[in-house]
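Only one protein chain is missing; all other protein chains are in place.
The letters A, B and C name the chains in turn, as written, and every chain counts its residues from 1.
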Amino acid sequence: MTTTAPATARKPATMAQALTRALRDAMAEDPAVHVMGEDVGALGGVFRITDGLAKEFGEDRCTDTALAEAGILGTAVGMAMYGLRPVVEMQFDAFAYPAFEQLVSHVARMRNRTRGAVPMPLTIRIPYGGGIGGVEHHSDSSEAYYLATPGLHVVTPATVEDAYGLLRAAIASDDPVVFLEPKRLYWSKAEWSPDTPTAVAPLGRAEIRRRGSSATLITYGPSLPACMEAAEAGRAEGWDLEVVDLRSLVPFDDETVCASVRRTGRAVVVHEAGGFGGPGGEIAARITERCFHHLEAPVLRVAGFDIPYPPPMLERHHLPGVDRILDTVARLQWESDWTEGRGA
Amino acid sequence: MTTTAPATARKPATMAQALTRALRDAMAEDPAVHVMGEDVGALGGVFRITDGLAKEFGEDRCTDTALAEAGILGTAVGMAMYGLRPVVEMQFDAFAYPAFEQLVSHVARMRNRTRGAVPMPLTIRIPYGGGIGGVEHHSDSSEAYYLATPGLHVVTPATVEDAYGLLRAAIASDDPVVFLEPKRLYWSKAEWSPDTPTAVAPLGRAEIRRRGSSATLITYGPSLPACMEAAEAGRAEGWDLEVVDLRSLVPFDDETVCASVRRTGRAVVVHEAGGFGGPGGEIAARITERCFHHLEAPVLRVAGFDIPYPPPMLERHHLPGVDRILDTVARLQWESDWTEGRGA
Amino acid sequence: MTVLEQPGSSRNKSSLAGPPPAWRPRVDPAPLLPDEEPYRILGTDAAARLDSGLLTRLYAQLVRGRRYNAQATALTRQGRLAVYPSSTGQEACEVAAALALEERDWLFPSYRDTLAAVARGLDPVQALTLLRGDWHCGYDPHEHRIAPLCTPLATQLPHAVGLAHAARLKGDEVVALAMVGDGGTSEGDFHEALNFAELWQAPVVFLVQNNGFAISVPLAKQTAAPSLAHKAVGYGMPGRLVDGNDAPAMHEVLGEAVQRARRGGGPTLVEAVTYRIEAHTNADDATRYRTDAEVETWRAHDPIALLEHELAGRGLLTDEFVATTRESAEQLAADLRERMNADPVLNPMDLFTHVFAEQTGQLRAQAAQLRAELEAEAAGHTEDTAGTAPAEEARP
Partner (left out) sequence: MTVLEQPGSSRNKSSLAGPPPAWRPRVDPAPLLPDEEPYRILGTDAAARLDSGLLTRLYAQLVRGRRYNAQATALTRQGRLAVYPSSTGQEACEVAAALALEERDWLFPSYRDTLAAVARGLDPVQALTLLRGDWHCGYDPHEHRIAPLCTPLATQLPHAVGLAHAARLKGDEVVALAMVGDGGTSEGDFHEALNFAELWQAPVVFLVQNNGFAISVPLAKQTAAPSLAHKAVGYGMPGRLVDGNDAPAMHEVLGEAVQRARRGGGPTLVEAVTYRIEAHTNADDATRYRTDAEVETWRAHDPIALLEHELAGRGLLTDEFVATTRESAEQLAADLRERMNADPVLNPMDLFTHVFAEQTGQLRAQAAQLRAELEAEAAGHTEDTAGTAPAEEARP
């Protein structure tokens, strides 16, 4: 999962460090950027992503709020109305739900409501997903809610480099961005150039993480490592798998995804969110609409089960792992013995 | 849109009347059934669905609550824990959002959390969708949020008869049911037998509303009338369209839907909710997974645009109408001139 | 020996003097509590000190407001408004809210507060755009510093707090005044907004119009508090209780709260006791939940009548003054009627224009689809049904 940018002064960095750096650089560059949320001040956030910001920029720029998510997002709306660029931290996926009304009824609609007069340059950072042994309510994959809400951009990094680049792009965006941070990748490491961090990536472009010709694995955020691993393991089965990291769910990069699927003729969408009504359905449907005659097999999905997120000791059975991905690739009708009705 | 039950003492009734009757019968039969919400008492609800219930059963059984949706649903959770069967009215689709955390983090999970010890026999009635000239926040189609939430049943009637039968089934269910009432059909009429209302329908069964052989229109709730009309109008184009009314989004009736699509070989999913991340993606994806080799064309979708719901004077441009449905049916590759990339 | 005598611990120096002093932020609650009875000026000795100029100005605005409400309601009957929530009977609150603010300040109205926006100088047609149904907001909020009319109850309160806070951080002496109903105070957002406001010492004034009802639900089913103003103490904020039909009292109390906020004194919660004379909206049937007799007791406490009494006492209620006032109100109504009778010029393609700053490819494709449909429709209309659909509605 290394990237292709020039390797000036690269050293190992974690995704968490890249995110912190992105916040710091954005705050240093633009005094309108304000970070706010629960415990983001002295503590630096429960994941330490805002570490040092209150000290460096003062408590007015990096503010410990009272414990009320609707209040946090609602006041951020007002701050954005006055020209600030709030970056809101929701402590965990499930604790963003109290702010749902503010998000859907205001954040997503303010620009449209006012015909562009009141933009919402808000970034809403949400650590999401499982795999870290979190107890109930600390591991939800809530992206389906956000991508079904017109007016929001929904972005999620899978690499250290992207964590920086996409967060900078999100904060720079004049539209609200739900920035989903894969918790389980916070401590993932990569060689990275913190001294000259990669220029801001434009939102809405997928990235091909691995070239291949037999089938395309389409994924994002927390599931990229499993897909990369599966692609490697797939070689033993004779498959040369391409891996597409969406990076942005909204806007959706039909071009990159469809070009890949047209080339390979087969696709599997992989994500941790529940399958039913999850992002995979949309992705599979739009690929099929656009690439029907190129498909050798239906687009299949590997997703979380349609159950409440499991307790820590059972979560490994829920998460899409390498085996489940490869089992699904195997069902892409390579032979003539396909029987319908085995779909997930 | 008439049904096939025996015609004893049938007279014209509206969907609103059938819903009121369902509540009344459920309350009369089971003293555990409690109706609660904003304005459900003396006023009978802003759509008058609870008309007369407070008078007949007393204010303790049909309760005007304070104006706080999280409080309404949250207290209903506690009431259900003590053995009651609360039927909660959310006044409009968008005004259910404040209760989102209670719904996702508690209502949907309580049974699972407690290994069955604390079931949630709750019905959450939500008038939804547009077409009634409502101003902002009064016309959302929010079903995508609910069907992506494991632990909830999601049900929506499209006919007068079903309004009664499905609401009785929802209230009788030992699981939480999000009961979506299509506002624009409240005043739709049908011949119906209010004296011997149809026995409770089981949840999770789709209904074929019109038999046909050329293609299947798959829809639910507010969009059924347009689909029926389109099917009629399609005859002029030489199409004999089948229309499936899902009635229940969760559980989803794969059997009925797939049997139909395998027969016709073509399918269009029609709903008012936004297309991106909406129910149609899931439905199209699961049909394709199950019926790939029966499909003559990709499953297409007719959905609301991916925009905040329009103001009343423009809503007709947003709603899936007969023309848009027929235009889409025309794109089901009847001829050989299909060009890919025209997908929505 | 004690249980706490354990290696590495030497805790037996227990203090019986109570919890350590820093256990909580200390504020004296007494000055935060509202008066027992709503503050009034009219009909009391204090009325004498009122400036006649203020009284006639308030009067003219109230009369215009009443006429505006009547006209807007009439427009619903003519199908020119989708819906109208009237503020008849509440004009003193609406007008005082507008007059309390300076130009640089911000108003955060709810759906019922178009009158406040109009009294602040907004074009009534723009104010009514949401309720007419041609767009969600009919004006540029930055132009008059009026936030969009807000429908989801109490959700605009945190916005007002955030805006006022941002202004303060930038060093601007801007005050935000946010309006909410008695029903809205039950929502979680009310609670969270007030808490944030006091913690941030945000220059914001919360005006609760307690008009007795949330649609059909009377105040007694909404709260068991001594008054809504008493809620303020739970946030360390002063609460004030005012007779919402006493225009000079409203004007004074809101003015003081705004000045206090501007000086850095922090937020205030003002409860205005008033009454919703009309039904919730034109679509509502108030006979289902209240008696005419109750409404009559409030008609007797009408804000305009109260002011007229005072003006008459001062000999200011001359026929000429009343006639001029009425005429100005009639002009407003006539202008509104006329302009609302014209069909709005709508462009369906606007549906896609402002979803994002930059249109996504997905929306461009959807816009193209709609444009094609409209063109086909227009062609069809020319052939068989030309003229039946308002042409401007279908103009791509």
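The rule is short, and it goes like this: a residue touches a chain if its C-beta (ideal position, glycine included) is under 8 Å from a C-beta of that chain, and two chains touch if they have at least 3 such contacts.
Predicted model, so just to flag it, every value in this text is computed and none were measured.
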- line: Displayed chains that the missing one touches are A, B, C
Query: Which of C:Val27, C:Ala357 or C:Ala376 touches the chain that is not shown?
result: C:Val27
Query: From the list A:Ala28, A:Leu43 or A:Ala330, which touches the chain that is not on show?
result: A:Leu43
- prompt: Taking the entire complex into account, which one of C:Arg145, C:Arg168 or C:His191 touches the absent chain?
  reply: C:His191
Query: Of C:Leu42, C:Leu55 or C:Met340, which residue touches the hidden chain?
result: C:Leu42
Query: Of the listed residues A:Ala9, A:Val135 or A:Ala236, which contacts the missing chain in the full complex?
result: A:Val135
Residues belonging to chain C that touch the chain removed from view: 1-4, 11-20, 22-29, 32-33, 37-38, 40, 42-43, 63, 66, 186-192, 195, 198-199, 210, 212, 219-228, 230-237, 243, 245, 273-275, 294, 297-302, 304-306, 308-309, 312, 317, 319, 322-323, 325-326, 329
- line: Omitted-chain footprint on chain A covers residues 38-39, 41-44, 46, 64-71, 94-95, 97-98, 133-138, 276, 305-308, 310-314, 317-318, 323-324, 327, 344
Message: To test your reading of the contact rule: which positions on chain B touch the chain that is missing from view?
response: 34, 60, 65-66, 68, 70-71, 73-84, 86, 98, 101-102, 105-106, 109-119, 150-151, 153, 173-175, 204, 250-252, 254-255
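Keep this in mind: only the chains that are shown with their structure count from here on.
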- request: Select the chain at the greatest separation from chain C, using centres from the mean of Cα atoms.
  value: A
Chain centre separation (chain A, chain B; CA means) in Å: 31
Centre-of-Cα separation between chain C and chain A, whole angstrom: 39
Message: For chain A, give me the residues that contact two or more of the other chains.
response: 70, 98, 101, 105, 109, 112-113, 150-151, 250, 252
Multi-chain contact residues (two or more partners), chain C: 135-136, 152, 188-189, 350, 355, 362
